[in-house]
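As you look at this complex, bear in mind that one protein chain is not there, while each of the others sits in place.
Up next is subunit A:
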Amino acid sequence: MSQSFDEITAQLKRRHRKSARLKWMSMGALILAAAFLVVFIGDMLVKGLPAFQQAQVQVEVSYTEQSMQIPPAAVNDEVRNLVSRGYLRLIPGRMRDNPELMGTTRMEWVLADAEVDQYLKGHYTRLSDSQKRTVDRLEEAGRAELRFNTRFFTSGDSKMPELAGIASAAVGTVLTLIVTMLVSFPIGVMTAVYLEEFAPDNRLTQIIEININNLAAVPSILFGLLGLAIYINFFGVPRSTPLVGGLTLALMTLPVIIIATRTALRSVPDTIRQAAFGVGCSRWQVVRDHVLPLSLPGIMTGSIIGLAQAMGETAPLIIIGMVAFIPDVSTSFTNAATVMPAQIFTWAGEPERAFIEKTAGGILVLLAVLISLNASAVWMRKKFERRW
């Protein structure tokens, strides 16, 4: 201990410098992460916000015998290629349903073709120069404008970008997650209750415990393979349906729910169990009336996070055929359906430029739903959590 005062001062300075450096480095890491997030979300917003608007044009539609046979004949030459084909092909059907239309000519606001839409938004378009001039003229006359795109939320996928929407994928997601929850929640909670409250602590239960923890870390694509082998090939559950998708995702969510439930059960103090036993409750009564109600907020939080995870999953669903072109909104658990991340994946591969904004728009919708799910989990924990 023959250090001089100067040496100690120098050493102290070095140590302070080190801790300052650590502080700056960790702050830098945080800033970097925040920058990534800002760039990502900013990019999505810039690309995706135009998806919530869609071009409409006002054209003269004549309902004649000829338009019944050849729908494009209902609008005149000049604007024929500017109107969405998805609108034109419905004209014969509308005329059949409304016979009074026959022989009339009306000015109508109709959905514009995706190329017109892209042109009005200032993106690259394949319109010819003369078509661009026509659109310019229509816009000046107030006959072409961008409006809020309700179709994006009410219709299913389409090959025509102006018609494509996220509704069938959203409904598919809801149906799939209902199945997931119905299967994984009761099984997961029951498993956790048994392991935590009833099971003896021996070699067997330890092995089970380790395996459940491992299962939570298994790559999700393996669950898809399992789903294909067991549900589709063995039980004959129909391919591409919310039923098989939900069952597969349930396998994936199960370990998350079990682990969350066990943590929640463990956080209930033993004194509560002992007090209940003390007044003569059976084990069943202890669990049902005291332990479960107290741990419910934790269980719900864990389940919601597991659900959010399942919602963002695409890999296992590719294998069981849910990444497919599905324009119809599914109405039952056994109709073919797709889910939101799968829809985004499909759009990302389309050649048409107009799908770039659809892809980003879909991501924004999915992010919004996931953020609100996670926020509700946090809110629940804050509101109902009890500290002992």
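As a working rule, a residue touches a chain if its C-beta (ideal position, glycine included) is under 8 Å from a C-beta of that chain, and two chains touch if they have at least 3 such contacts; residues count from 1.
One rule holds for everything that comes next: contacts and distances are computed from a predicted model.
K.L.:
Which of the following names does UniProt give to the chain that is not shown: "Oxidoreductase", "Phosphate ABC transporter substrate-binding protein, PhoT family", "Alpha-galactosidase NEW3 domain-containing protein" or "5-methyltetrahydrofolate--homocysteine methyltransferase"?
P.N.:
Missing chain, UniProt protein name: "Phosphate ABC transporter substrate-binding protein, PhoT family".
K.L.:
Using the document's definition of touch, tell me which of A:79, A:336, A:364 or A:377 contacts the absent chain.
P.N.:
A:336
K.L.:
Among A:132, A:239, A:290 or A:381, which one touches the chain that has been omitted from the display?
P.N.:
Counting the whole complex, the residue in contact with the absent chain is A:239.
K.L.:
For subunit A, which residues touch the unseen chain?
P.N.:
85-86, 89-90, 124, 126, 158-160, 232, 235-240, 243, 321, 323-328, 333-336, 348-353
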